[in-house]
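Dumping the structure here so I can ask a few things about it.
For this depiction, one protein chain was excluded, whereas all remaining protein chains were kept in their positions.
In this document, chain identifiers A and B correspond to the written order of the chains, with residue numbering beginning at 1 in each.
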Amino acid sequence: MMTPSPVLLEVNGLKAFVESTEILHGIDLGVSRQEVVAFIGPSGCGKSTFLRCLNRLHEETPGGRAEGRVTLEGQDLYASGTDPVQIRRRIGMVFQKPNPFPSMSIFENVASGLRLNRIAKGVELEARVEAALREAALWNEVKDKLDASGMSLSGGQQQRLCIARALAVKPPVLLMDEPTSALDPVSTAKIEELVIQLKKETTILMVTHNMQQAARISDRTAFFLYGDLVEYGPTTKVFTTPSDRRTEEYITGRFG
Amino acid sequence: MIARHWLNRLFISGICLLAMIALVPLFSVLFYVISHGASSLSLEFFSSLPAPVGEIGGGIGHAILGSVVLISMCSLISIPLGLGMGILLSEYSQKPVSRVLGVVVELLSSIPSIVVGLFAYALVVRPFKGFSAHAGAIALSMIMIPLVARTTEEMLKLVPRSVREAGLALGLPKARVIVSIVLKGSLRSLTVGVILAVARIAGETAPLLFTAFASQHWFQGLSEPLASIPVQIYTYAVSPYEDWHAKAWGGALILILMVLGLNLLIRIFLPRRKDG
Partner (left out) sequence: MKDIPLEKNLVDLFFRRTLYGFAVLAFLLLGGMFAFLIDLGLPAFREVGFGNLMSLEWNPPLKSFGILPFIYGTLVSSLLALAFSTPISVAAALFLTEIAPRRIGSVFGFLVEMLAAIPSVVYGLWGLFVVIPWLRTSVEPFLRKSLGFIPLFSGPIYGVGMLAAGLILAIMITPTITAICKEVFSAVPRPLKEGVLALGSTRSEMLWIGVVSSSRSGILGGMILGLSRALGETMAVTMVIGNTAEISASLFAPHQTMASAVASEVAEATGVHLSALGVVGLVLLLISGCLFLFLRWSLRKGGYSK
């Protein structure tokens, strides 16, 4: 057994490629337990790719490839012989556009990770689905129509359904790739509230295009630019006294 | 300017006229098959063996049964293989095997069906010294497998990548994602693809001529020659007897009802694409 270190996730020299183009030029970064880290930067700066490297989903995109070291609780995710499937069970992900499984009901969507991975069934499965839906603050809205199709929900509800689906397998880390960019302000507020709640149990890494959102909910902020990590530190510091001129230009809107 | 106006009119009407000519054969075929074939249809026609020339009555029950047997055997072989190849083409499209398979499947589906029949003849009939249902089913499968593979590939590619990523991000093995999420979600469209493939091979005649061959008896085993509706139509059509000609039209009506019926059903009940 390993002694629990304060650093949960550590990234060293992470490079990502699509075909022969280098998209990330060697990123170093550490994330502690029970933190919300926000990733900001202009679009195309590599922040989404960075997130997708952490659960090794980047390699599923055509031509995608990554190298470097990413350790979760001391275990190297990119070591040879590591099964990406195992990693993804411990690092959940929520995507930019809500993507419930179209052929499944609300219940089946949330149960999918547990059921298809044969983690739980029967009464236990039902209990965990309910717990996940409660955690995602969706239970009260859907408890009477668990058999309805996941696609019948509104966009904001669908996104919370996807969050519930990711939470059901209890991952210690949750990646969120611009989870509110497709949603209305009310749904966005609900999801932000949710993120702050979830922090107690789960470490959250969230890409956002919205700087106010980063300032509102994150403990630390990372600023990406053209595939480099320019600045990384406590959110209040990054937003009030950034140490890099480019960060300052970006957050004050003078960039580009 | 007036001449130009009339030229324009003439051209457009010419196009419309030519386009309508394309439909004349369809209506003519349907008209003759229905008008000539309807009189042959009776319970006896569906349920009994052919009567000798000159005798009244008799049917093509043995050929209907034969077609059902052949189509079932062929589906049993082709659906799993075709689905598997379609999955490889769509879900592992980055792999070199998949790329080569794509070309091979297209090539296979472009080979004339008579050549496929000849291959089945050389593969099965010649070494085992006799026409057989096996040979017919293998010949038909060679036609159906690429059909199923190509529609499967097409249908699976309609599933958005985000759905697959959601499954992978949950920590599901890729095989699970494919079977329980991608395939399950496409069940309806895959069924449509398979039914269309069945409709297509139900009318295939050429590859059966010297594989399953023909028979005047009920089904006698998979290693024996087997009658089928299309071959029976051919045999009756090229015979010199009037009452056999009438039976050929009757058989054609059954075939057309089946093939067009399946096509029509699918188009009515299942819209092809979401965007229409």
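Operating definition for what follows: contacts are C-beta pairs under 8 Å (C-beta built on N, C-alpha and C of every residue); 3 or more make two chains touch, one makes a residue touch a chain.
In this text, all values refer to a predicted model and were calculated from it rather than measured experimentally.
Colleague: Taking the full complex into account, find the residue in A:V85, A:L125, A:M151 or A:A189 that is in contact with the omitted chain.
Modeller: Candidates A:V85, A:L125, A:M151 or A:A189; residue touching the omitted chain: A:V85.
Colleague: So that we can see where the missing chain sits, which residues of subunit B does it touch?
Modeller: Counting over the whole complex, subunit B touches the hidden chain at residues 4-5, 7-8, 10-12, 14-19, 21-23, 25-26, 28-29, 32-33, 36, 81, 84-85, 87-88, 92, 97-98, 100-101, 103-108, 110-119, 121-123, 126, 131, 142, 145, 173-176, 178-179, 199-200, 202-206, 209-210, 213, 230, 233-234, 237-238, 245, 248-249, 252, 255-256, 259-260, 263, 267.
Operating definition for what follows: only the chains that are shown with their structure count from here on.
Colleague: Subunit A touches which residues of subunit B in the complex?
Modeller: The contact residues of subunit B facing subunit A are 94, 160, 162-174, 176, 180-181, 184-185, 187.
Colleague: In the complex, go through subunit A and note every residue touching subunit B.
Modeller: Residues 55, 57, 60, 62, 85-90, 92-93, 95, 97, 99-103, 112-113, 116-117, 162, 165-166, 169 of subunit A touch subunit B in their complex.
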